[in-house]
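Sharing a structure below in structure tokens format, with a few things to ask.
The complex is shown incomplete by one protein chain, all other protein chains being positioned as in the whole.
Residue numbering begins at 1 within each chain, and the chains themselves are lettered A and B in the order written.
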Amino acid sequence: MKIEGKFIFKVAGTLTAISLVVALLLGLTNMLTADKIAAINKQKTEEALAKVVSSADCEFPEVTDVPQEVIDAANEQGGKLTNVYEILVGGENAGYAFQVTASGSQGNIVMIVGVDADLTVTGVSIVSNSETAGIGSKVMDNEATSAGTGALDQFVGKSGAGTLVVKQNIDAVTGATVSTKGVTKGVNAALAAAEAMN
Amino acid sequence: MSVTKLLAISLGAILTNNFIFSQFLGICPFLGVSKKSDTAIGMGLAVTFVMGLASAFCFGVNKILVALGLDYMQTVAFILVVASLVQFIEMFLKKSMPTLYTALGVYLPLITTNCAVLGVVLLNVQNDYNFIESVVYGITGGLGFLLAIYLFSTVRERLEFADYPKAFEGFPIALITAGLIALAFMGFSGLQVWPM
Partner (left out) sequence: MNFNKQLKDGLIYQNPVLVQVLGMCSTMAITTSVSNGLGMGLSVLVILTLSNIFISLLRKIIPNEVRIACYIVVIAGFVTIVDLCLQAFVPAIAESLGVFIPLIVVNCIILGRAEAFASKNSVAASAVDGICQGIGYTAVLLILSAFRELLGAGTLLGIQIMPSSYVPANMLTLPVGGFLCLGTLIAIMQWALAKSEKKNAAKKETEGK
């Protein structure tokens, strides 16, 4: 089958032309929406940060130069460390808040874990997740575990990186063990990172 | 990246988070090609192959897009990669395995629109897998699809002779059967041999 140059030109040319027009439209939409999306993400993180510390008058400047051993320490516990924020209460350092990603039951759970200067957890809040509605989402919404406390509240006051294990010292929400394990991994990772920060 | 993580990904893709029975990806060809076991196996293998290759290529494409700050072009770029891959495989099968080519018929180009293929590529990005993990997820996801479609085809072959209300003929009874298999697969959800 002899393929004429003109034919290839017409076919490839049309496809390329259409692709370019589409790419242009996309670039335009991206320009219009990128800032808004970034602002929404920032707001989500700020809300999650405010939830992990109980005192008012807190600031959370981001730590830009995170040492590699801190990231590695978190990795070893199964959590990927993406951001570190310093917790400043009244201008004084009161620990760190770690944005950690750990795998849950239906994909990744992004959470913020606050750890104070004594290496104990001050709070856990979820930034984003895709857990099953009505099951894993119960953990994300801080519903009561089999022991009665909130699934996320139970981490407050705990310490010891790597020592938190579901069914031993952490209670699971009935039917949502994997999601609870995901959050536990993240908290262990944050505790390990806090140790390495000092 | 550790071997246990790869094993955990594989176990997840085949059993606990099966692409068909847990994640609903790849239903159309699942229902369309599962009437006979041998076509089902052929389709399953073809899809596995495409998913593995697509994961590999799209990993590279994604790295380039992210480096250029063009994240929003992911969907367009990925689907173009998948479409071209399927085109090549079609030409390859036509030359070297013509019987399989004719058996798959119109369903071969339909692998392009198979949610499982685009789905696995998008999930690789979402889960932030590295290259080996992406390819492993792609291949084992395909194997999970193969397992699902083969199991289902054996059931459907027996369904031909079963007695059910006329209104359920065709897709409804197939869907209900698939639902029951999905219920069975739910039993795997507690299976965590390797921590992930």
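Everything that follows uses one rule, which is that contacts are C-beta pairs under 8 Å (C-beta built on N, C-alpha and C of every residue); 3 or more make two chains touch, one makes a residue touch a chain.
None of the values given here were measured: they were computed from a predicted structure.
Contacts of the undisplayed chain with the visible chains, over the whole complex, involve A, B.
Within the whole complex, the absent chain has one touching residue among A:V11, A:A147 or A:V165, and that is A:V11. When the full complex is taken into account, the listed residue touching the unshown chain is B:Q126, out of B:T4, B:Q126 or B:T154. For chain A, the residues in touch with the chain missing from this view are 10-11, 14-15, 18-19, 22-23, 25-26, 29-30, 33, 36-37, 40, 107, 128, 130, 132-135.
Listed here are the chain B residues that touch the chain not shown: 21-28, 31, 72-76, 79-80, 83, 109, 112-115, 117-119, 122-123, 126, 165-176, 178-180, 182-183, 186.
Note that only the chains that are shown with their structure count from here on.
Against chain A, in their complex, chain B makes its touches with residues 17, 72-73, 76, 80, 123, 126-128, 189-190, 192, 195-196.
Those residues of chain A lying in contact with chain B across their complex are 19, 22-23, 26, 29-30, 78, 80, 101, 103, 105-108, 177-178.
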